[in-house]
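Of the protein chains in this complex, all but one are displayed in their positions.
Note that the chains take the letters A and B in the order they are written out, and that residue 1 is the start of every chain.
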Amino acid sequence: MTGNFETRLAELGITLPEASPPLANYVPYVQTGNMLYVSGQVSANADGLIIGKLGDTLNVEDGAAAARACGISLLTQVKAACLGDLDQLVRVVKLVGFVNSTPDFQDQPAVINGCSDFMVEALGDAGVHSRSAVSAASLPFGVAVEIEGIFELR
Amino acid sequence: MTGNFETRLAELGITLPEASPPLANYVPYVQTGNMLYVSGQVSANADGLIIGKLGDTLNVEDGAAAARACGISLLTQVKAACLGDLDQLVRVVKLVGFVNSTPDFQDQPAVINGCSDFMVEALGDAGVHSRSAVSAASLPFGVAVEIEGIFELR
Partner (left out) sequence: MTGNFETRLAELGITLPEASPPLANYVPYVQTGNMLYVSGQVSANADGLIIGKLGDTLNVEDGAAAARACGISLLTQVKAACLGDLDQLVRVVKLVGFVNSTPDFQDQPAVINGCSDFMVEALGDAGVHSRSAVSAASLPFGVAVEIEGIFELR
């Protein structure tokens, strides 16, 4: 099924991959009522994990690309939760973005904008969200960014 | 409109400022049902951003003042979401407080109490909340504290 959101993604040149399976006794998402809680998605693309530390091995542009990759993974999980029909998504409610950075890095917002901008590019008004952007001392596997989200479904 | 909560704030000598506008493709709050998700508010007051690192350039008292400033910003956003009538707020549900600190700082609870205490001073029983208090490796613009919140509205 290809709806409005999928058409928009196609225009952006993005095909959502198969959702990654759960890695342990947790799962990529849990729905309660019409709220969908998606687990923290670590920065990765078709080439594998996006590794590095902002303020050290990565610059803000690298970080924003990593955050955009997290955004694609988040929508991939939303699509799986919607059994393939992404148009069941009403809106993005909340994102929390964790940036793997040095102790003096100050551009967390510009990094996480890579995900925020993607959500609005892909979803229009439904992509506008509340969010927090902070640094983590480190992240799983050394990834650059991890972002979790809360989504409202129909 | 000046209701009970606004009267209490006036007694505390606090006038909530105009809510700050969104800075990017995210917004200061999103309401879904009667739940309001407010974006992470960085420590700032009329003099500007409150910058610094706990355990280094700031002490616990400084940090608690910064957290209180975050609390005022959170309520400012809640008031905006309520179209100016803060008495539409039922209660504070959850706060997550991020403290910009050195790796050996241990007084995150005392810092975030600056916000928690303010909520109860301003809102009475409606200000009592669940919360988490942790350190971030660093925060946007070098601010001392960032706090996000979930609020229940009528």
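By our rule, a contact is a pair of C-beta atoms (placed from the backbone, for glycine too) under 8 Å apart; a residue touches a chain by one contact, two chains touch by 3 or more.
Since this is a predicted model, take the numbers as computed values, not measurements.
Set against the missing chain, the residues A:Lys53, A:Arg68 or A:His129 yield one that touches it, A:Lys53. Contact residues of chain B toward the unshown chain are 35, 91, 93-96, 101-109, 113, 116-117, 119-120, 127-138, 150, 152. Think of the hidden chain as still there; on chain A it touches residues 23-30, 32, 37-40, 53, 96, 98, 102-103, 135-142, 146, 148.
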